[in-house]
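Shown below is the structure under consideration.
Missing here is one protein chain; the remaining ones are kept as they sit in the complex.
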Amino acid sequence: MTTTDRERACFEAGIKFGSLYHQFAGTPVSPRSAGALESAIESAIENQPHCEDVSVTIHAERLEPDLVQGYTELTGRYMTATLTVRYQDTTVTARMELEDEYPFMRITAIDP
Amino acid sequence: MTTTDRERACFEAGIKFGSLYHQFAGTPVSPRSAGALESAIESAIENQPHCEDVSVTIHAERLEPDLVQGYTELTGRYMTATLTVRYQDTTVTARMELEDEYPFMRITAIDP
Amino acid sequence: MTTTDRERACFEAGIKFGSLYHQFAGTPVSPRSAGALESAIESAIENQPHCEDVSVTIHAERLEPDLVQGYTELTGRYMTATLTVRYQDTTVTARMELEDEYPFMRITAIDP
Partner (left out) sequence: MTTTDRERACFEAGIKFGSLYHQFAGTPVSPRSAGALESAIESAIENQPHCEDVSVTIHAERLEPDLVQGYTELTGRYMTATLTVRYQDTTVTARMELEDEYPFMRITAIDP
């Protein structure tokens, strides 16, 4: 079987998003603790092979209405993430954001 | 930006593996409970979009030497998984297995 | 420092609930896959020390209105659990259920 570098890079980008989401979904989060969690998610996933950069934003204004006892649990509803993966000479950028109540993950660029 | 169906299918296959691994890593597991966990992982990940089939084997004989107080925690060391994703008319098969102490994930077939 | 068997048993019961919740929160779940997930959660947590019995119900009728693309993610909103822990001669029963939108965990019996 033959795969292109672009296909391998897309596979790797998918792994990073699945990991990011399912490792941290459920984490107790509040506006106060969101910044530390963003940093930890970014540096954790950047450890994975071929991962060059991860950027996570937890939207404090979306957390606010859902706080019970001062916190809620992290889900895709509260989070936007972008990441860059490089496989050989191919770079893939991908993005996760909420769309119609679903944390949609998509490839936003492949180069070359 | 243009992506092919093959690239999208590879991305989706990666998402499934990252999800599978990081949702269930750390689960208390023993030879007695391994079968129920295999079934739950398979049916959980098959819920995800474009996922046609997931097959998980937890190797009881690898658990045995690592049991402390009768159980251990699930990691890639104990588990082999294969999955099939279909995006439009393209089918990707991928496999995760232990290689040199690392749970390596790879694409094994893309059709067409 | 002196702790009673009752206090130790309560501590152990708490560990089981925290584990149960945070290991499995975020798991993709649908009415079709809920039964396998219930069984896996029960047998996984029963592996832990001093844990005699775990019973989990995932309420399919609560999942239905929240399904997006045919599934949702497990949270305390969808789940009731009871468990029994025995420490020396003391048995503690505890329960987690949704109360005012919060998955409240409480001790329901200690004997003796």
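The chains carry the letters A, B and C, assigned in the order they are written, with residues numbered from 1 in each.
One rule holds for everything that comes next: a residue touches a chain if its C-beta (ideal position, glycine included) is under 8 Å from a C-beta of that chain, and two chains touch if they have at least 3 such contacts.
None of the values given here were measured: they were computed from a predicted structure.
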Contact footprint on chain A, counting only the chain that is left out:
19, 23, 26-30, 32-33, 36-37, 39-49, 69-71
What is the set of chain B residues that contact the non-displayed chain in the whole complex?
21-22, 25-26, 68-69, 73, 75, 100-102
Please identify, in ascending order, the residues of chain C that touch the omitted chain?
1, 3, 6-8, 10-23, 94, 105, 107-110
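The working rule: only the chains that are shown with their structure count from here on.
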For chain A and chain B, let me know how many angstrom lie between their CA-based centres, rounded off.
19
Expressed in whole Å, how far the mean CA point of chain A lies from that of chain C is 28
Length of the line joining the C-alpha centres of chain B and chain C, rounded to whole Å
25
Name the residues of chain B that each touch 2 or more other chains.
19, 23
